[in-house]
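Down below is the structure, laid out as structure tokens.
All protein chains of the complex are present and in place, except for one that has been dropped.
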Amino acid sequence: MGTDAFEITVNFVKMVLIFLMMVQIVPLLVWVERRGSAYIQNRFGPNRVGPLGLMQLLADAVKFLTKEEFVPGRGYPFIYYAAPVVAMIPATLALNALPLSIPIHVEAFQMMGSSWGPYIFKFQGYDFGIGIVFVLGVSSLAAYALLLAGYGSNNKYSMYGALRASAQTISYELAMGLSIVGVILLFNTFSFSEIITQQAGPLSFGFMGRNVEIGWLPNWGIFYQPLGALILFAALFAEANRLPFDLPEAEGELVAGYHTEYSGFKFNMFFIGEYGHMLVASILMVIFFFGGYTLYPWLTPETVAAWFTGFSPTQASLLTALVLHVVMMTKVVFFLWIFIWVRWTLPRLRYDQLMDLGWRTMLPWALFNTVATAIIVLIARTGGVN
Amino acid sequence: MLWEAIGFYSLALFLLFFAFKTITVPNPIHAALYLVLTMIGVAAVFFHLGAEFIAGVQMIVYAGAVMVLFVMVLMLFDLRAEIRSFSRGLFSGALKVMSAAMLAGLALGAANSSVAILEAPAAPLGGGDITRQLGIMLYTKYLYAFEILGILLLVVAVGVVSVSRIKGGTHARH
Partner (left out) sequence: MSQLLPVFALALFVIVFGCVLLAFANLISAKAKPNTVKDESYECGLPSETSGPTKVPIKFYLTAILFILFDIEIIFMYPWALTYGDFISHGHGLYVFLAMAFFLLVFIFGLFWEVKAKALDWE
């Protein structure tokens, strides 16, 4: 985490800030969801509490905090209370592994009488060489929160909901893992920062020894892997239990599925986990297929750094990172809006349709995508190096 | 270095504690949950040894798939917690002494032949990223094992489906 106190403190505060960002995004996203769904359904959403209804979520949070706390009579208290806390952990760990901007270079400076050396702070909690594999591993732990919730309530509807939810989650993890294989075939690396770096510049690739370059398109993954992007996006909907795959939470089917017996803030913590997964899913889409924090040709690390030549190197680096972070978050917010938009547009899939889709449609198409990508990469790169 | 030592030894202590609780706690579901924590700890140990990809695979396959299956199965049987978590009797006492002795022998042998834990792992053959080395070796030197593994997984898949259709079971073919 760092070699001296300053670095350790800054790194720890950074991780906590990223976690708190995830927690704070929940009220904002719920507001966007309620207003957005209202406009889609031709009605007003919450617009009384505070300007534009923004304080509605604060009021809701206070309401949640003061609800009566009890454990269902036949429930198991420790597991019942542990499930919502466990629900927040996978999304947080995955979120901290994703780069949100370029690293910040801090020059040596003097403070409190001693000199603190030059640092490089990455714009993420921790950076592993096996980035993608870590995110996949931690996301697969999300099934446990569902199972613990269903079991801890000791209610047969909760148990059914938990079983169906975890069966759905693991079925779509296959399609997700396979579509990521296509991305790795393309970029030849597991590390997220390298994937973003490889998407800089204009669209250019080598094809059988000749270099093809299309100057007006950026070198984004979506142009190389459209099918893979579509499959990954659909599978990520299922991972986050969002419509059209949200049967585990379906009202009217299983009451509220695995969180039937939860009220108050415990219920909210499940939603922090769900929206956290949505956030991780959007960031993954942006990193793999939409260039991450660069936007060729106007906003690349070099062009943005050129705006801040008058400042000291530390400040210039910080400002560049912030601008690129805003670029990335704009793209992420676009995907979050698509998540919300799809929820209120598409009908919910029945459970057997859902499992059929996962195993009999998405898995074969993901396999086809992998094989096709491998063949094309073989043909394109033999005889030349890209 | 101090933090590394503290980190490793606390990880090892937690791992041993979770593994011990797995076998001694009377409720089977709690045992499965402790086993999940043990798997996550083992993944951390792999990571510490430099096998980052294997750590990720351990999380994805073991803690994320196999243990989910175990927990799903256990949660759906209405298992009562065992009334006595330790059995009595002469025969089982003898078994316990024997297994404790085997465990002690294993631990001593491992301690004798292991290298210093806190040193950095040896550089991978030929240098370079260890995951890439793993990939290259898997598809050149161990290709035969890899293909046989694919066929083995197919056999397991067919076997699982057939066993679930055993005559007299709920899913028998009419």
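Letters A and B mark the chains as written, and numbering starts fresh at 1 in each.
By our rule, a contact is a pair of C-beta atoms (placed from the backbone, for glycine too) under 8 Å apart; a residue touches a chain by one contact, two chains touch by 3 or more.
None of these values were measured; they are calculated from a predicted model.
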Residues from subunit A at the interface with the omitted partner, ascending: 1, 11-12, 15-16, 19, 64-70, 72-74, 81, 84-85, 88-89, 92-93, 96, 125-126, 128, 133, 153-160, 163, 167, 170-171, 173-174, 177-178, 181-182, 184-185, 188-190, 255, 260-261, 264-266, 269, 351-352, 355-356, 359-360, 363-364, 367, 370-371, 374-375, 377-378, 381-382, 385
Subunit B, residues in touch with the chain not shown (by the definition above): 3-4, 7-8, 11, 44, 47-48, 53, 57, 60-61, 64-66, 68-69, 72-73, 76-78, 131-132, 134-136, 138-139, 143, 146-147, 149-151, 153-154, 156-158, 160-161, 164, 170-171
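Everything that follows uses one rule, which is that only the chains that are shown with their structure count from here on.
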Subunit A and subunit B, separation of their C-alpha mean positions in angstrom: 29
Residues of subunit B that touch subunit A when the two form their complex: 29, 33, 36, 40, 43, 52-53, 55-60, 63-65, 68, 71-72, 75-76, 129, 131
Contact footprint of subunit B on subunit A as seen in their complex: 128-130, 133-134, 136-138, 140-141, 143-144, 147-148, 150-151, 159, 162-163, 166, 170, 173, 177, 190
